[in-house]
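The structure appears below as structure tokens.
A single protein chain has been omitted from the complex, and every remaining protein chain is retained in its original position.
Our next item is chain A:
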Amino acid sequence: MDGLIRNPLGSPSSMRKAYGEALVELGRARQDVVVLSADVQSSDFSYMFEAVYPERFINVGIAEPALVDVAVGLASSGKVPIANTFAFLFATRALEMVRTHLCFGGANVKLAGAYGGLSDSFDGPTHQTISDFAIFRSLPNMTIVVPADPLAVRKLLPQVAAWKGPVYFRLCRNEVPEVFTDAYEPKIGEGVTLIDGDDATVIACGVMVARAIEAARSLSRQDIRLRVVEMHTIKPIDSDFIVRCAQETGALVTVEEHSIIGGLGGAVAECLAQQYPAPLERIGVNDTFAESGPYLDLLDKYGMSVEAIVAAAQRAMARKQASSSHATSEVY
């Protein structure tokens, strides 16, 4: 499974360019795909689709509720609309449309959330998105998919389009390390073991997968074997997989570019609490708004550095140790 990821990780490459190219490819493969944007196609890179398929591209202007509602009308007429705008706008301004017509009404609309996490770093907290997983995860019938690198975008987008029902596809604005080799074959709903190990499991999504891998490689020099799991599907969460990791490694860390409340960490915590309680440390934005600044520096400052992952893994392992020695002392 080490064969799924590059060693060392590849040089940074644009996720939105990969997304634009993948949209064009999808448009070529599927005549029923229609792409919409709320006048940010130069940001979300759906302009690449517009350039090739202008008759299947709709710009509704700066009107996110209409963006989703127009997509609903297209979906109810048999199209597969892919709506594009900034991630926070789907999760906040257009949320009622998403809830009522996609999740309740069953409209087969795909939402591509551009500029996810802190990736619109210089534009600041108004444009950053740290609550989208939590918001969308609470909606029945919603599926949440988060690609980790450009190749993952290309592999997952056709699955998103083919998925029955609404999907929120969360994207990063920036150049991100190329993580995967061509052997990577993700499937919506299934976690992927990228590095095996039995001291603790790090479950990561999105661009934080690269940092989780770096943390594991760093700890391996101290003979600590971290298992690294990519959870590209936040909902439906692969709970059997999570429980197996808890049973086999006894300590877990979640890593996401999102608030520690209600996202991947929340999903894993709910799963463990009910099925197999085990020490869990959550890495993410610590219930605060961030600020403007360079992307990688922001990730570091707001708790998502490689060092923070390493420290969280060590804490989780220490708690595992403590609880097992506690259990032992109880017996004797």
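The working rule: a residue touches a chain if its C-beta (ideal position, glycine included) is under 8 Å from a C-beta of that chain, and two chains touch if they have at least 3 such contacts; residues count from 1.
Keep in mind that, in the parts below, contacts and distances are computed from a predicted model.
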Absent chain per UniProt: "TRAP transporter small permease protein", "tRNA N6-adenosine threonylcarbamoyltransferase", "Putative transketolase N-terminal section" or "Electron transfer flavoprotein subunit beta"?
-> "Putative transketolase N-terminal section"
Of the residues listed, A:P12, A:G105, A:P125 or A:G293, which one is in contact with the missing chain?
-> A:G105
Give the residue, chosen from A:M97, A:L194, A:V253 or A:V285, that touches the chain omitted from the document.
-> A:M97
Selected residue (touches chain absent from view) among A:I5, A:L74 or A:A134 | A:L74
Among A:A66, A:I224 or A:A311, residue touching the chain not depicted = A:A66
Contacts of chain A with the missing chain: which residues?
-> 34, 55-56, 58, 60-61, 63, 65-66, 69-79, 81, 96-97, 100-101, 104-107
